[in-house]
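Before anything else, here's the structure in question.
The complex appears here minus one protein chain, its other protein chains still in place.
Take a look at chain A:
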Amino acid sequence: MSTFIKTNFDLCTGCGICQLACSMAIVDADAWDVEHENKSKVPDSDFCTTCFTHGYNPRLARLKIINKRENLYHKPVVCNHCENAYCMNVCPAKAYERDKNGYVLINAKKCVRCGICVEYCPENLIYIDPITKKAVKCDMCNGDPTCVKACPTGAIELAVRVNKNKDDDSGEHV
């Protein structure tokens, strides 16, 4: 069984709570190490001391909300963990892996910071970590996405991919 995040523009209010929660939930141990070693200082600047994450800023989240027509429409955009993932296809370092749940993940150890994957995601959902300069993306929070839990309206929800091979990804709700 493979799950994915289904978005419902009609329920999205553009509040960005999903992004705030995501930005705070990203535990970037790799970046933490880099900063800690390089700066040899306590984590005052770019990390929260108590949770080892960056802190709140929707721009650091790994999902987007597109606002249109003076906020008449809000459209959440999330990583699709594509079956034919262009990000994975273009990676020259084979840093991309698909895990047993079908999620498209980046192995930070293999990433060579070339940024090519960023260039080829049609939704611009691959980011460069500001500290390590490596590619980062949505990792589905091990199948229990923080954004979905935080959304107050059900505009993003966890759905099961059924009949994946028959191009039917409308899914059913978990």
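Annotations for the structure displayed:
As a working rule, a contact is a pair of C-beta atoms (placed from the backbone, for glycine too) under 8 Å apart; a residue touches a chain by one contact, two chains touch by 3 or more; residues count from 1.
Heads up, the rule we're going with is that contacts and distances are computed from a predicted model.
Going by its UniProt record, the hidden chain of the complex is named "Aldehyde ferredoxin oxidoreductase" among "Ribose ABC transporter permease", "Peptidase", "Outer membrane lipoprotein-sorting protein" or "Aldehyde ferredoxin oxidoreductase".
Interface note for the absent chain: among A:Ile5, A:Leu60 or A:Cys111, the touching residue is A:Leu60. Listed for chain A, the residues touching the missing chain in the whole complex are 10, 13-17, 20-21, 23-24, 35, 39, 41-51, 54-60, 67, 69-74, 127-128, 130-131, 150, 152-153.
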